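Below is one structure, written out as structure tokens; comments come after it.
The other protein chains are all here in position, but one chain of the complex has been omitted.
Coming up: chain A.
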């Protein structure tokens, strides 16, 4: 309720003044002097009151945040105080909030959308992806799989956070086992991408020495990056000829340059 700064005279006039008009109850005789319009009033203290703090702001002391209610100078012209909507304080009478089934935050929960997965649900998983299985996957697929792993880790961490809040239950060991499988998959993804980069890097380095390859070719202009020679290369007869281990030695006196890594 609004705290009002008012004198006893104002209270009494408010209480009895309106009541006097509506109902015909008369105030007691001993209170008649209080109802006099111009009763003698003087301040209790005789020392002069300083008006140093008076800034003349008509809205001084009126705050919406602190629920003071409208001040004496505030005039509600659109509605009366009785028409103001009242908050529903009883939680059972409030309208229930319906969560959208397509809400993005359901991604932090399991398929059954329970607050916590049971240890039996957590243990119900297979092994992680292996490097050999991922080698055939393209860039987009590998990154999609990575994000699937990230979201599953978020799900498990959310479960552990809720478990910490409730306390004293099983589930740590099972969640840890599931996380290990996810980390193994992520490690395999990193391994495949690293190997792919190394293969590309080795190919680039080899191409720089290769006479048949033109690394500065512009495919849009129709230039060919690989231009095979007309005669086949005459390799020297060697004991290792024909095996995969043999590679022709680089021509002598060739400047390798700073870019070539050995």
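Everything below uses one rule, namely that a contact is a pair of C-beta atoms (placed from the backbone, for glycine too) under 8 Å apart; a residue touches a chain by one contact, two chains touch by 3 or more; residues count from 1.
To be clear about the criterion, contacts and distances are computed from a predicted model.
Undergrad: Can you tell which of "MMS19 nucleotide excision repair protein", "Mitochondrial 54S ribosomal protein YmL41", "2Fe-2S ferredoxin-type domain-containing protein" or "Sodium/hydrogen exchanger" UniProt lists for the chain that's not drawn?
TA: Not shown, but named in UniProt as "Mitochondrial 54S ribosomal protein YmL41".
Undergrad: Have a look at A:153, A:181 or A:207 and name the one touching the chain we're not showing.
TA: Missing-chain contact among the listed residues: A:153.
Undergrad: Looking at A:27, A:69 or A:119, which residue reaches the missing chain?
TA: A:119
Undergrad: Looking beyond the chains shown, say which of A:41, A:65, A:105 or A:215 touches the absent one.
TA: From the options A:41, A:65, A:105 or A:215, the contact with the absent chain belongs to A:105.
Undergrad: I need the residue numbers on chain A that touch the omitted chain, in ascending order.
TA: Against the missing chain, chain A presents residues 97, 99-100, 103-105, 107-109, 113-116, 118-120, 143, 146-147, 150-151, 153-154, 157-158, 160-162, 165-166, 168-171, 186, 189-190, 193.
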